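Here the complex is missing a single protein chain, while all its other protein chains stay put.
Chain naming follows the written order as A, B and C, and within any one chain the residues start at number 1.
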Amino acid sequence: MRRSDETLAEDRLLRDSARRFLEERHPWKEPAARRAAGDPAATWRELAELGWFAMAVPEELGGLGADAHRCLLILQEAGRVMLDAPVMTTLLIAPRLAAGSDSPALASLLDGAAAGDVRFALVTGSDRGAPLRVAAGRLDGTSALAVGAAEATHWLVVADGALSCLDAAATPALRQELRLIDGRAASVLRFDGVPVPDEALVATGDAAARLAAEAADLAIAGTVADALGALAAGIDRTTVYLRERRQFGQPLASFQAVQHLMADSYCEMEGLASLLLWLGAALDGDPVERRRAAAAAKIFLGRQGLAAVSRCIQVTGGMGMAEEYPIGHVFKRLQTAAALFGTADHHLHHLAAG
Amino acid sequence: MRRSDETLAEDRLLRDSARRFLEERHPWKEPAARRAAGDPAATWRELAELGWFAMAVPEELGGLGADAHRCLLILQEAGRVMLDAPVMTTLLIAPRLAAGSDSPALASLLDGAAAGDVRFALVTGSDRGAPLRVAAGRLDGTSALAVGAAEATHWLVVADGALSCLDAAATPALRQELRLIDGRAASVLRFDGVPVPDEALVATGDAAARLAAEAADLAIAGTVADALGALAAGIDRTTVYLRERRQFGQPLASFQAVQHLMADSYCEMEGLASLLLWLGAALDGDPVERRRAAAAAKIFLGRQGLAAVSRCIQVTGGMGMAEEYPIGHVFKRLQTAAALFGTADHHLHHLAAG
Amino acid sequence: MDSLFTDDEKAFRRHVRASIRAMLPADLAEKTRAGIHLSREDMARWNRILDERGWAAHHWPAAHGGTGWTPIQRFIFESECADADAPPLSVFGVYLVGPTLYTFGSEAQKARYLPTIRSGAEFWCQGYSEADAGSDLASLRTTARKVDGGWVIQGQKAWTTEGHFADLMICLARTNSAVKPQAGLSLFILDMKAPGVSVHPVITIDGAHSVNTVFLDEVRVPDDALVGELDKGWTYAKFLLGHERINNAQVHRSRREFTRLKALAARTPAPGGGVIADLPGIRQRVAGLEVELSALEATILRILADQTQGREPGPEASIVKVIGSRLQQSISDLAMDVMGEDGIHITEDGSDPDAGERRGWTERHLFRRVVTIYAGTNEIQKTIIARTVLGL
Partner (left out) sequence: MDSLFTDDEKAFRRHVRASIRAMLPADLAEKTRAGIHLSREDMARWNRILDERGWAAHHWPAAHGGTGWTPIQRFIFESECADADAPPLSVFGVYLVGPTLYTFGSEAQKARYLPTIRSGAEFWCQGYSEADAGSDLASLRTTARKVDGGWVIQGQKAWTTEGHFADLMICLARTNSAVKPQAGLSLFILDMKAPGVSVHPVITIDGAHSVNTVFLDEVRVPDDALVGELDKGWTYAKFLLGHERINNAQVHRSRREFTRLKALAARTPAPGGGVIADLPGIRQRVAGLEVELSALEATILRILADQTQGREPGPEASIVKVIGSRLQQSISDLAMDVMGEDGIHITEDGSDPDAGERRGWTERHLFRRVVTIYAGTNEIQKTIIARTVLGL
């Protein structure tokens, strides 16, 4: 549903305050410097104090009941500064899945999450390895890249047969810890007959399948929002650079070829923003439309989004290539986003087969 | 095989004389004006007098024994002026198929072709309708677009089971006469149990299949050569226009955006020329390489070639849109070439499956 | 894209859909499907039918005889018209001249011209472009010389769409050559039947006649033919072109064509059996276009939602013009590849049962080269985006 004027005004207030906070407290730094300087637990508490982890929690579960669009605005702001903290699952996915489930397994943790004590990570099955499967109370299989799983207190495990919420410290899993190219941490988890207690079951059967589909689309929405924020910041930084930097006796910004390359990038960013707007609205609606919107956004990100950020590197020349400047990191953030939760090829394949 | 310096010098002489002749006698005109003014039979005799239809005939059959590359140079020149006369089959295809056949059916007509009395048209099966098939001495099926079939004295019919050369006047076929968008005439022919006399058989069985494959690749080579010539002339005309025409107080040629669009077109034209060079050499070699080269050239034409000519229309604005100027006709000539003998999609599909 | 509409808007769509299906004569729908350049008579007929319903000037304010609909409602209406294969309304009268006149025209001009635009009784053409001033209106050469009781217009207009059957021209002419080029232009209403007006057809590469060169040889217009203030024509022209750009995204037409293209592919036999629509390469391209079309639709809805809140479209118009025009070309590019050999001849003898779905695609494809050129080339739009949005 389209947003009312009043809602839009509130959106803007929220976005502006998030932007001010993040630019002041978590401005972009090289990932290594950021990791050296930061205290992830302190950052998480700060974000909790801002209310980030209560906002999507339904009012009847004690939260602020914000809709998906509003959560995506926050995630865009996190993307702008390329925040390391893996907030997407706790901010967006867990509260919405809890709302769609009859079980208290997830709902009972939302208060703790809102307070900053519980941190969720989404654990989905790898398309390529052994599938994640819950049968007879046991979990088997290998996960896809689970961003933030090492930092999380709880894993929201999307498996065939069941959606469960496992206490990370108490769950015996073979963990492969990886560093993503955008600097964030991710894990691949292998489960070999891990017991899933009844009280950890969020949903089973058809309800689990329904929530799994929702989780996939929510993850895409959050990932695209983050990437869009990063891209917007990248285009901003690029234009600043182009206005300052001179070549052949004039500002780079004055070359028509450069102008047109950046105009193309801008058009692509706008297209991505529009598809995310659609997806944000569709998250509250019919699953068929939601699926189409998620696929469209992910395909557009992997094609036009990557093209847009590539041009930013092209026109900034060496600056975009150097690790110490942000443009290259924007590229890596988008490249990461393009690969998580299904590549453009993957989604296009399904859309084409559909 | 790569060409020697001496051969290249001869090539240039031949090309230059063809260009001079065509620019003087058959400069580009609007198709309607050209049709009104021209006498196709006289044109054909003129071209025969130039030796065009003897050049590819093997020396042992009384011709000049020119290789494929040289024939393609002539076809490029024909493309430059967008010649209406459908010379490809008589100039390139018939002599080469005759050389590959044991039967006199085709070879016996080459003298007449060299003199301008015999005009061939290639008739191939439609991929979509009933296939052309010769069985028990009878021809059935529907042809693809056969360019120049109405003007031809003989049809070179590529059918399953046999390659035959039929006297057009004596062959009962249901003819659908069409006007191609580039102004040339083409026919769709339907054969219902048309008798194929033994003396019309060029090849049967395996030999027919081998020659059919060769005919397909020759047709692609000739079509790409024609299109490349048209594209080169189109780019030439476009740059002349850009240097003359002023906008916002300066020549269009001075805008960087326009320069870069045309540089892209030029790169694409060069790529197409390179693939045609390969194909020209491959026509004299191994059929597997020949097939790959033909597919590559046709795919490149349908993608990069069309992109290149589209940009010519774009930068010449209204001039490219008007029927009275040549740029739009170059576009139509390439669009026609892209559709004849299999689209880029079609060849890509086979290459991908290969 | 249902979730971007309110329940009221969905109800409005159902209402509009039913009404249009009831009002639209079948022969007009059939002609629209088949052709690209409709006759004046066909366009006028549909215009009249809509006007009777009060929907002809659907995007005008109610005060000027429009519907007073919100931008989203107009979007829905246009989308339903396209879906039903309703003939397009004349771009110049309803979309361009009308808004220019009710915004800048005198009361007398509004009273005289708005009703006949709405009813389709009078057709307009645009007199901006010249052979040496296509995208660059500042180098316009047509002049208007003040004489007693009016003006004398002298010059030559190029690319005048529908000029051969228009009744009136909205004509940009130089009234002051002492100031900088864009400052000395004024906008006039010119009767196409006035002495000195001669219209010469220009055949475009689709073989059709829809555009013209119009010679204006000492054409006299009265004082009240001037629109708005003297020497302010540049401002009005920019206003009008802004409207033209959004319109030129042609998103509804693209959506409708895309649907038809899928139907065409599903009916076209593929080499080696099956249909073209099932070839993997075609499937991928169709899916890719679906995504791009969705992006365009969502972008336009974003802009319209902003307009609903009172923000006028600025450089967003350039964005949708660039994206929309490229998409129009991509759709017909794919159609050409779907049709293959069947797409490169124009004459049909009617014997082919599939010709119905194929009809018109080739002509549209050829004529469509123009959509990235007219209304300010895409290169000019990119410069606008770079300068006004990106500050480059």
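The criterion applied here is as follows: a contact is a pair of C-beta atoms (placed from the backbone, for glycine too) under 8 Å apart; a residue touches a chain by one contact, two chains touch by 3 or more.
Predicted model only: the values in this text are computed from it and were never measured.
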Out of all the chains shown, which come into contact with the hidden one? A, B, C
Absent-chain contact - pick from B:Ala216, B:Ala281, B:Ala308 or B:Ala339: B:Ala281
Given B:Leu242, B:Ile313 or B:Ala338, the correct residue touching the omitted chain is B:Leu242
Touching the hidden chain in the complete assembly: which of A:Arg12, A:Arg25, A:Arg138 or A:Arg246 does that? A:Arg246
Touch residues of chain A, complete complex, unshown partner: 126-128, 144-145, 176, 178-182, 186, 246-249, 255, 257-258, 261, 302, 306, 310, 313-314, 317-318, 320-324, 328-329, 331-332, 335-336, 338-340, 342-346, 348-349, 352
Hidden partner chain, residues of chain B it touches: 1-3, 5, 8, 235, 239, 242-243, 253-254, 256, 258-260, 262-264, 266-267, 270-275, 277-278, 281-282, 284-286, 289, 292-293, 295-296, 299-300, 303-304, 348-349, 351-354
Touch residues of chain C, complete complex, unshown partner: 280-281, 283-284
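Operating definition for what follows: only the chains that are shown with their structure count from here on.
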Which integer distance in Å separates the CA centroid of chain A from that of chain B? 54
Where in chain C do residues touch two or more other chains at once? 280, 379, 382-383
Of all the residues in chain A, which ones touch at least 2 other chains? 256, 260
